[in-house]
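This part shows chain A:
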Amino acid sequence: MLQLKTFSRGGIHPPEEKLSAQSPIIYGDIPASILVAVDQHIGKPCKLIVEKGAAVTRGQVLAESSGFISSNVHSPVAGRIQKIARFPLLGGQVREVIQITPDNAGENLKSVIDNEPEQAVEIEKLTPDKIRKTIADAGIVGMGGAGFPTHVKLSPPDGKEIKELIINGAECEPYITADHRLMLEYAEPLVKGILILQKLFGGIPVYIGIENNKPDALQRIDEAVKNIPNVEVVPLKTKYPQGGEKQLIKAVVNREVPSKGLPMDVGVVVQNVATILAIYNAFYHKRPLMERVLTVSGNMVKDPANIMLPIGTPISYIMEKAEIDKENVGLVISGGPMMGKTSFSFESPITKTSSAILFFNNSMISKREENPCIRCGACIKACPMGLDVAQYTKMIIASVISPKAKDSILDCIECGSCSYVCPADRRLVHWMRFGKNIIRREN
Partner candidate 1 sequence: METTNKVEVKNRLLFMDSSPLGHVSDSTVKIMYTVCITLLPALAVSVWMFGWEAVRVIVLTSVFTIAIEAIISKMVSYKVNFMDGSALLTGILLAMNIPANSPWWMILVGALVAVILGKHVFGGLGQNIFNPALVARVFLIISFPVEMTSWPKPLVYDSTTGATPLGILKTEGLGALAGTNLTDLAIGQMGGSLGEISAIALLLGAIWLFIKKYITWEIPVMFFATVAVFAGIFHLIDPQTYASPLFHLLTGGVFLGALYMATDMVTSPMTFKGKLIFGFGCGFFTMLIRLFGSYPEGVSFAILLMNAMVPLLDSYFPDQKFGMVKNG
Partner candidate 2 sequence: MGKQESGLKVILVLVLIAMFSAILLAYVNQVTREPIAANKKAETQKAIKVVLAGLKDISYPENPTDIQIDNSGAGYFEAKYDNGKTAGYAVIVKGPGGFTNDFDMMVGLDSSGKIIDTYVLDHKETPGLGDGMQKEPFKNQFRGRQLNDTEWKVKKDKGDIDAITAATITSRAFTKGVWRALQVYKTLREDQK
Partner candidate 3 sequence: MNYADKFKKTFFTENPVTGMLLGMCPTLAVTSSAENGIGMGLATTFVLMGSNLVISLLRNIIPARVRIPAFIVVIATFVTIVDMGLQATLFELHKTLGLFIPLIVVNCIILGRAEAFASKNSVLQSFIDGLFNGLGFTFSLFILGTIREILGSGAILGMTFIPENFRTVLLFVLAPGAFITLGFMLVGMNRISKALGGK
């Protein structure tokens, strides 16, 4: 067998725990209350354009993009705005949220979606500007977790040429299987979405990077793209954090995004599988980003599943459906255990970027006490960015950060590999994040 591609430096192998890999995507019901967060992306906050008490329709814009790096937010349901107030989101932030009481609470999402059949799209006639505008209007953001507005990523500034498009199907985080299921069940729509982006950049080569721990998805996508020119599936060796943009580019096209640079600096755009599906929906169903598939898993979940839900569904709804005992839940993670964020409220709604919700009981909680660093170098070996994490975190703790270290600290992708392997239980990622915070505050 050929040597599978992967990125060259660092990386770890956490237990995969893909418990829901064989559970087909199920469709949730419209919950009794929808909480749409006003800001679900990175960039300029958007502008609220609805008021309390107003009636809204499905797909209506609730908050408008307020600049280039910003994104619209749509109502996933028809209903009435109950309240606009600050509310804890998944990941512990308290932000403005629009609470909507849906008119059709209890209706299954499947029937809602089936009401919006696929329309024919003449790809050849789409202009790049039209494509970008449709994507921007649909409020599509990177759905892998970062939430960066997609149309911005697809608009390289003058002088930056995009030579390759990489579709991120690596899904390297433990537990999460949403993208895996999407690739299995939505292969054809995904290909259609990919073709739109390929058209946008004038038929550039497209690589779909999928880790080899998902052989069925590899096979399925491979079949779907067999007859399409210039689109190729790239099987990757399973290694965390292959799903990180920089690592994926290194693995697939063997180029390194320069420090402080963006993928477009090496002529590449990376898009997540779920984002591609959202793009497909925007064109073929004229449907803005209103639903997403997420994995519900963790040791408190009896039947780990992949479920499609309207954005804004409170997780208490999921807990009810999945019969999770609230009393015993000690830890809720939005996203995977390596990079996901913890949440403190059961009422927090899911957002565009929630790829998974993991519920754990207290056994998962370890109040790790930091021990002294014994300079074993495990963190450095594990770091996919080649950073001297041990040294930098000590600088941050002592608040004497050398100028050279500052650049490096900002290069950290917070993948968690270092903390994961540290035998001294040091909170390296948290310190690195804290260090970034200090450096940003200084500037």
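Selection rule, in plain terms: all candidates are chains of the complex that A comes from, given by their letters.
Here is the rule we use: a residue touches a chain if its C-beta (ideal position, glycine included) is under 8 Å from a C-beta of that chain, and two chains touch if they have at least 3 such contacts; residues count from 1.
Small disclaimer: the values here were computed from a predicted structure and weren't measured.
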item: Pick from 1, 2 or 3, the complex member that touches chain A; value: 1
item: Residue numbers on chain A that touch candidate 1, as the complex places them; value: 9, 12, 14-15, 92, 174, 246, 250, 255-261, 266, 327, 329-333, 335, 337-345, 364-366, 368, 371-378, 380, 384-388, 390-391, 408, 411, 414, 416-417, 419-425, 427, 429-430, 433
